[in-house]
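One chain of protein is taken out of this complex; the other chains stay put.
A, B and C are the chain letters, set down in written order, and residue numbers restart from 1 in every chain.
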């Protein structure tokens, strides 16, 4: 018996749940969990179905293709662990949290490698037996640097790239290559404080709450589809540095929660939004 | 076109979603929202289906009864506003919140009447054009008092009774009569601080968080199925009175959120728990 | 015995707490609560001292003026209830919450009057025995309308004006007249979604959290000193209308909490920020 997840996204129409679950039933697949969502405004239908049984992927997908509207996107995903490559700069907390959650079983992924533009986090990474590659950006153009980064990254054939406080903006070419496969943690409650030094911006504005946002990276800086956000209260006692320090816990919690949803196939990207089922 | 909600609760079995959605499809009913839950431990299946279309209740239910396992509980609920009677003692905040939310449209119920064992809240209730009945408990046994309460309450044929800080314990006879139809707000984070004076208990214990719990009333004091809970932080600055004051907002928010779920038919009671779909 | 609150704001210098508390001690005033804050970056000192005893305001303030640095702002505030005038448009929830909290004792202010540019909330206001003035903006320029508003408002000599979902932008002249005395509730987590229709903006951006911000009104739209913020989670199930509905509770809770801090003299305004002691 295997476990697989069926992800369906199509135009809404009468009888979709019935059609899909009929086909699963006919294939003697047991529905372990099922969640669906209809965006009535746009007329889109989303369904995530966790199935258990003996799969004949080809006939199952063929049956679905016949039954569902033209243009349906459907995907049958195995329960294999996803493979990720983590990009970092110098800050340890997000990387450390992913390494530790992977170590203790809270985050079930295969960390293929960590790639940084400094060697600051090499020791930490290697403590956990994971290869670390330092690809310095010094004396390189952005394009040259990314070419060298991709040379290293591409060999790992990752399902997702995780920017765990990687502090450089990616070029459109890079983003395009890993379309909707790059997850970033931004250290503000987007869309507040887009861009550099969000904690300094938050301090200057005198906000009473700060936050963090995990999102897919697109070519519009900090504008990609949001996966997860969370916040913590601050007050006049907090300097910008205190906010940055306090924000670490939110950043890492938001990133690892987002990652958990993504690698377990709960996240649909749809326009500039996510539907999480 | 009408809107109705189908609530199904039965033993889990293969093909249930498919069977139910097939029948809805056959009846040309559009599924506006659908949520299901399988409790794998106990093998129970729950489904809530919001439907839109032209209903023939009898044939729809007959079709369902034929398709579903013996012992299935299914209910087709109209979208009519539920009718509630509110029981109070002296504190205004929970009653006031329900009255105000009903007034501004946030809580869509029909408040048939308010019944209190003091007349403290008579003026507040009548500001909103709702009948208030004072049924004093003075010089009455618990049974005598409840008999007089029920005389007043029963005439309103309420779908639910809401104990909005009604500070008297109900007898088994009363509870039985409105089985799973009485919603109470308890001013603690149950099961912490069961019984009287929970804020004083919380103060004495030196907790750093206080809360409130909305639950269905059963014969075990403060032990009924929990619908909603929420908390707020406190610290050494809070006296027991400060906690009670700060707790008001949590109490009223928890109660009105629970009530919203119940009157919109999202809540299944199952053993001593709720499933909220 | 009286209770008064001493608010001190000056440049930081050695011995300030000692000097101020010495003077209070010398005047045989008991310190019930004391809080201070030093902004080390800017070198500002803030102290809030709740005092109990027999006050000779003149000599107390004279002693303080002699002991404290030139340019010190100090204020001795009586414990009289503050007088507020509430401005509204059509939405009931924030006004309703203030009325109800005032009724049940949670918010200890004197509501002198409610002024609206529609008569929608007249009935609600009058249920609580408070005068309602409708000053329609129809066929008036902004300046004309505000002149008529001020004619009504000024007669009440309010300590604070509360914009409880008053949906019109105030002119600099109006704002100047009630400098740091106008409290607004903005229905977003500022500085995200400044301006009109923040829930629609939040929906369009696909955020996973929405919020509300209470702030003093200045001439920069939605840019005044923030007093209080709070948030609630949302997801793909929320339409812009659902967000607006869900946001009501946050809006009213944030506004009444901010108001409680302001009317009980906990809030210092300092540059474009607040220090809340």
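The definition used in the following text is that a contact is a pair of C-beta atoms (placed from the backbone, for glycine too) under 8 Å apart; a residue touches a chain by one contact, two chains touch by 3 or more.
In this text the structure is predicted, and so the values were computed from the model without any measurement.
Asks: Check the options A:93, A:122 or A:148 and report the residue that touches the missing chain.
Replies: With A:93, A:122 or A:148 as choices, the missing chain is touched by A:93.
Asks: Please pick, from B:53, B:225 or B:247, the residue that touches the omitted chain in the full complex.
Replies: Reading the full complex, the residue touching the unseen chain is B:225.
Asks: Which of these, C:24, C:64, C:214 or C:227, touches the one chain of the complex that we don't see?
Replies: Answer from the full complex: C:24 touches the omitted chain.
Asks: Name, in rising order, the residues on subunit C that touch the hidden chain in the full complex.
Replies: Interface residues of subunit C facing the absent chain: 14-15, 17-18, 21-22, 24-25, 28, 30-36, 38, 40.
Asks: May I ask you to list the residues on subunit A that touch the chain which is not drawn?
Replies: So the residues of subunit A touching the missing chain come out as 91-93, 96-97, 100-101, 103-104, 106, 124, 127-128, 245, 248-249, 253.
Asks: Using the touch rule from the top, list residues of subunit B that touch the missing partner.
Replies: 37, 39-41, 189-193, 205-209, 211, 225-231, 235-237, 239, 271-276
The rule we apply is simple: only the chains that are shown with their structure count from here on.
Asks: If you connect every pair of chains that touch, what shape comes out? Choose line, ring, star, complete or other.
Replies: If you draw each chain as a dot and join those that touch, every dot ends up joined to every other.
Asks: Could you label the subunit B-subunit C interface same or different, taking same to mean over half of its residue numbers are used by both chains?
Replies: Same: when the shared numbers are divided by all numbers used, the fraction is over half.
Asks: Per the contact rule at the top, check every chain pair and give me the one with the most C-beta pairs in contact.
Replies: Of all chain pairs, the one joined by the most C-beta contacts is A-C.
Asks: Quick one: report the Å distance separating subunit A from subunit C, using the average Cα coordinate of each chain.
Replies: Centres of subunit A and subunit C (C-alpha means) sit 40 Å apart.
Asks: If a residue has to touch 2 or more other chains to count, which residues of subunit C qualify?
Replies: Expected reply: no residues.
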